[in-house]
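Presented below is the structure to which this report refers.
Omission of a single protein chain aside, the complex is shown with its protein chains in their original locations.
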Amino acid sequence: MTKQNTNQATADQFQFADPSKLNSQHDGVAQKSLSFHEKAWHQLKHDHAAMVSLVFLLLVALFSVVSLFWMPHNPNAQNVDLSNLKPFTNGSYILGTDGLGRDMLSRLLYGTRISLMIALFATLVDILIGVPYGLVSGWCGGRVDNVMQRIIEIISSVPELVLIMLLLIVLKPGMVSIIIAIALSSWVLMARLVRASAMQIKSADFVLAAQAMGESPFQIALHHILPNTMGVVITRTMFTIPAAIFLEALLSFIGIGVKAPNASLGTLLNAGEKGFQFYQYQLWEPVLVLSLMMIAFNLLGDGLRDAFDPNTRG
Amino acid sequence: MKKYILKRLLMMVLTLFIVATLTFFLMKMIPGSPLGNTMKLTKAQQLAVEKQYGLNKPVWQQYLAYMGGVLHGNFGMSYQYNSTSVASLIGHRVGPSVLISFQALVLGVVVGIVLGCVGALNKGTWADAASSTLAVIGISFPSFILAILLQYYLGFKLGWFPVANWNGFPSTILPTVALSAVPMAQVSRFVRTEMVEVLNSDYILLAKAKGLSVAQVVFHHALKNSIIPALTLIGPLAVTLITGSMVVENIFSVPGIGELFINSVLSNDYPVIMGLTMFYCLLLCGILLLTDVVYGLVDPRILSKEKGEH
């Protein structure tokens, strides 16, 4: 802490620095400002589990699309001579055949496509009902909100699966009914989340500013509230899809979902379970496909939630 | 508080009334006679049966009769189980369901809390990764498949547990385990998130600054603050257990209401379906009300942290 010897210092060092040096060095270095969605994407990219899941799901989607045009075999073509072939024993039937000699791989591709389609359409309906409902409820508030919330309370007082089964009894059996039944029972949560989000955004300064600028309530809801609830909607979607896949599988497994000759992961599980004692691959194959998809959706959903939620971001 | 509970009870009655009405008319909307599918009857027999169940009267009379019955706890007679009332059917079946659901709840909550705490306390280590992985699998892996696998490998192949007949505690083990997977995962994820947040809070730092050991900080301060908010999970957990018990009971042939419901759906036993729907609805409303009351007793201002719904 004593005075140091500074004799070596040149006289020039003790001249005043060039003013251009001021505020230039180390000033705001590397402070790129990213938009909210860029930050979310940036965060998501570093979430390895979520990215692996995303790639896996994209691959599944790709296979499903390809299977529309080409499959190794006709998934419904029966060949009794080649029934119950074990996997990897026949070059033409890589994943083996089922009890009726149908190609397991083709049936899996087909079943996955049907399951995915049901889940995606159910989710779409879920969004189409849930988002506007939540938006109106949260944005209007007051008595409208009160009534809309009571309706939601009544619907959610019936357990989801019970409601779905009730609807399935009434509707004509078939894929459309399953989609409607699943969507009608699951939109409630989406509506609640969107409502909570809308109410939060409603009191934000930029909404007040928009009001002050004279924008109409409808414009504000459309241009300011809706875009800002997107994070919640996207995240929730990532949980709705696997839930729908699960419900479809469950219903078809019980025997009130997709009916033969159509195949879904649920009907494959149902078929696989019957012969499980003897032909275990017939259950394990759809089980693996289903659970990997479920895990991937959940991991991606977790990643998205962390990315969109500023609270969990460090 | 009393006023609040009263208000909620009124709302509950209203909800039940609406649900009963909707289910009744929903069932009436089904095309064709409910008896046509299951039994091959002559015209005369069919008329006799319809008369027995009151199906020959106009719909509004049937509705009034049904609602009148419901008020007295009479949900009609089952089609499938001849001359058994729905109420006594449910009464006989509710025991096993409650038993495995309760066991699964205890198992799931205890294991879930432990896993969640282990994860949060060792954030970023292999232990955290392991507990998180377990939780993701628990959430993702369909419970009915878990039930099939448990039944086959532990029950059938290894013979450790009884597979099909419902007889005493051993036969409850596998259904309980299969049913507890999802609650376990839900609780563990919730507690982990809460605990991570709590451990980062000022009052935990202050507790450390007072000279408390890590164990004291966790047990005196962190644990309570992370677990109390988990009360909000009870509603979702109840739904999870109701859904899960239907399939799990079906697979393990547990003589419970879940199995009864699925069988009734498969055999179009409408009075049972309606009765069980009301019962489930009552159960869920009751649980939610109870949760809110407990939450109110633990003063809400203590739990003032605003929680977004997950």
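We call the chains A and B, going by the order they appear; numbering starts again at 1 in every chain.
The criterion applied here is as follows: a contact is a pair of C-beta atoms (placed from the backbone, for glycine too) under 8 Å apart; a residue touches a chain by one contact, two chains touch by 3 or more.
By our rule, contacts and distances are computed from a predicted model.
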item: Complex member absent from the view - protein name from UniProt, among "Phenylalanine--tRNA ligase alpha subunit", "D-methionine ABC transporter, ATP-binding protein", "Acyl carrier protein" or "Protein kinase"; value: "D-methionine ABC transporter, ATP-binding protein"
item: Which displayed chains the hidden chain touches across the whole complex; value: A, B
item: Identified contact with the non-displayed chain, of B:L212, B:L266 or B:L289; value: B:L212
item: Identified contact with the non-displayed chain, of B:F25, B:F102, B:Y203 or B:F219; value: B:Y203
item: Interface with the undisplayed chain - residues on chain A; value: 1-4, 6, 9, 11-17, 21-30, 314
item: For chain B, residues in touch with the removed chain; value: 201-203, 205-213, 216, 220-221, 224-225, 228, 299, 301-305
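Here is the rule we go by: only the chains that are shown with their structure count from here on.
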item: Centre-to-centre distance between chain B and chain A (centres being mean Cα positions), rounded to whole Å; value: 24
item: Interface residues, chain A side, partner chain B - complex; value: 150, 153-154, 157-162, 165-166, 168-170, 192-193, 196, 242, 246, 249-250, 253-256, 269, 273, 276-277, 283, 287, 290-291, 294-295, 297-299, 302
item: Complex interface listing, chain B residues touching chain A; value: 11, 15, 18-19, 23, 26-27, 29-30, 136-137, 139-142, 144-145, 148-149, 152, 156, 239, 242-243, 246-247, 250, 261-262, 265-266, 268, 273, 276-277, 280-281, 284-285, 288, 308-309
